[in-house]
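Of the protein chains in this complex, one is absent; all others appear in place.
Now for chain A:
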Amino acid sequence: MRIDIEDLHVAYAGRTVVAGARLIAADGEITGLVGPNGSGKSTLLRTVYRHLTPHAGRVLLSGTDLRRLAPAQAARHVAALPQERGGDFELSVHEVVAMGRTPYKRAFAGEDATDREIVARALADVGMTHHTGRRFSELSGGERQRVLLARAFAQQPDVLVLDEPTNHLDIRHQVELLALLRAARRTTLVSLHDLNAAASVCDRLHVLHDGRVIASGPPRQVLRPDLLAEVFGVRATVVDHPLTGDPLIAFDHRRPAGGPVPEPGPRDHVPT
């Protein structure tokens, strides 16, 4: 299944955050959403998993307007991994993953053998089988994200939507999580902060700037020095990754695009 976003306008907290975005997440591909902070990535994704209502435009799931589906119906097709960290409510890992079965269950219905099997498989897929009984709130950041991914898998969705899933993870856990996404082979729409990660993992990228998609295509086509300078305000060159052959963006960390020439003298990092 694929996602088509047509001329989407979303206002959030009284401000238009997404203004006429169009994009496609093609069937079975990993589609990345990149852009600076405030460019509307999260807002756009929230519309796809129906936390926000667009005030114009549509989100189509293989041609069907998602708004026409009942909430539970939509949740059987589209699973989300938002940036929320979850409250401190003593839920176990198993319970959090079993939550993924919510759109399939009627009121008062318990977990049946099928649910248990699906939950067990989802936990196995993310390598968290041995942690089922642990308290979700005591997991490390990386474990937590993998459990939330398992919850999304347990939803048996056609489309996965992930909002910066590698945020706050150390590099190893970032790599693990992205490897899981690649292995899942589903239609995936993911926003990513790390452009190099996006370049390696995504089949197609959309660059968001001020609520509009200003460039789309394969990472190598999209991530060009002039675009990086214009949208992200950084100086960078794109080379081939020596190990993987993926595009590798080498940033100039010493000064921004069009910024002042650095003062003379050795400086190893620019404080933010």
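Just so we're on the same page, a residue touches a chain if its C-beta (ideal position, glycine included) is under 8 Å from a C-beta of that chain, and two chains touch if they have at least 3 such contacts; residues count from 1.
Going forward, contacts and distances are computed from a predicted model.
According to UniProt, the chain absent from the figure is "Transporter permease", selected among "Transporter permease", "Lipid II isoglutaminyl synthase (glutamine-hydrolyzing) subunit MurT", "(2Fe-2S)-binding protein" or "LytR family transcriptional regulator".
Among the residues A:V96, A:L169, A:C202 or A:A215, only A:V96 touches the chain that is left out of the figure. The chain that is not drawn here is touched, among residues A:A79, A:A236 or A:I249, by A:A79. Among A:H9, A:R22, A:R134 or A:R255, only A:R134 touches the chain that is left out of the view. Mapped onto chain A, contacts with the missing chain fall at residues 46, 49-51, 70-76, 78-92, 94-96, 99-100, 102-103, 105, 107-108, 110, 116, 119-120, 123-125, 127-130, 132-135, 137-138, 152, 155, 161, 176, 179-180, 182-184.
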